[in-house]
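Apart from one protein chain that is not included, each protein chain of the complex appears where it belongs.
Coming up: chain A.
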Amino acid sequence: MADTTVEKRRTTAAEPAWRAHGTARRSTHTLRLRVSAALVGVTVLAVLLVPPLVQLDQQAVDLAAKLRPPTWAHPFGTDDVGRDLLLRCVYGLRVSLLVGVVAALTATVIGTAVGATAGALGGWADRAVMRLVDTLSSVPHLLLGVFIVAMFRPGVWPVVISVALTHWLSTARIVRAEVLSLRSRPFIDAAVSGGASRWRMTVRHLLPAVLPQAGLAAVLMVPHAMWHESALSFLGLGLPTHTASLGTLIQGARGSLLAGQWWPTLFPGIFLIVPTLAVAGLAGVWRERINPRRRSELML
């Protein structure tokens, strides 16, 4: 009897400390989650609602008002041909976000398909596919991306293709590793014994199990893909200069920065950094929820 009371007291004494630790961790998660979600929400609303609601022409040139610093009429100032930079930034964000999301989704689909095929087939097919992945990984992917865009006329789709074709490798590795570890589980043995074909085993049992990992990899890749678009456009290889994207805006503003005009570079820069950090923050919270141990493995 005495023993049980001592035991009980011990557990109640230990509990608050443990709880407090848990709550502290959770509250930082919640703060990060809320801030990130709010920023992503604002970004998505801005790119979806501003163009149809605000009937202003982002291409409207006003040579009388070129390179004006921020004023009430032009909160972000104007660029070297007098176009409103706030409007240009919103349109640029729209293009960059589109490129980022489409490229990340395409890369994830390719990576998941390749990784799942290699993992499910095993043997020489697996070895051949993974050596190809290793070979492609050994080439710097910005260089490979530059090579791919150089084969097409400048435009949105070459950039999407270039980013997608150079970014499926890490997803393929993650998915293959997951599939390999799942393949040796008894529930796969049970499926084989129950007459499941290779295809059914993969589609019914393996892919649903790797989907959360693949989805997370896709979200983590969106900011990365946006940065790639900006890098390619900045190098003059991505989008044509008249198409507003965050990369082309920053590229076009290079000259005026040296003349002391900071606004054409600063605002597109903020528009690039804030949404990418917000998306990365959301993905980070998600990653820690589904898999607290694998932080380092999923770094993209």
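The rule is simple: a contact is a pair of C-beta atoms (placed from the backbone, for glycine too) under 8 Å apart; a residue touches a chain by one contact, two chains touch by 3 or more; residues count from 1.
Assume contacts and distances are computed from a predicted model.
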| item | value |
| --- | --- |
| From "Tripartite tricarboxylate transporter TctA", "Peptide/nickel transport system ATP-binding protein", "Sarcosine oxidase subunit gamma" or "Cytochrome c-type biogenesis protein", the hidden chain's UniProt protein name | "Peptide/nickel transport system ATP-binding protein" |
| Chain not shown: contacting residue from A:L39, A:A177, A:A191 or A:L235 | A:A191 |
| Of A:R34, A:R200, A:R254 or A:R289, the residue in touch with the unshown chain | A:R200 |
| Touching residues on chain A - with respect to the absent chain | 185-187, 189-198, 200-201, 204-205, 208-209 |
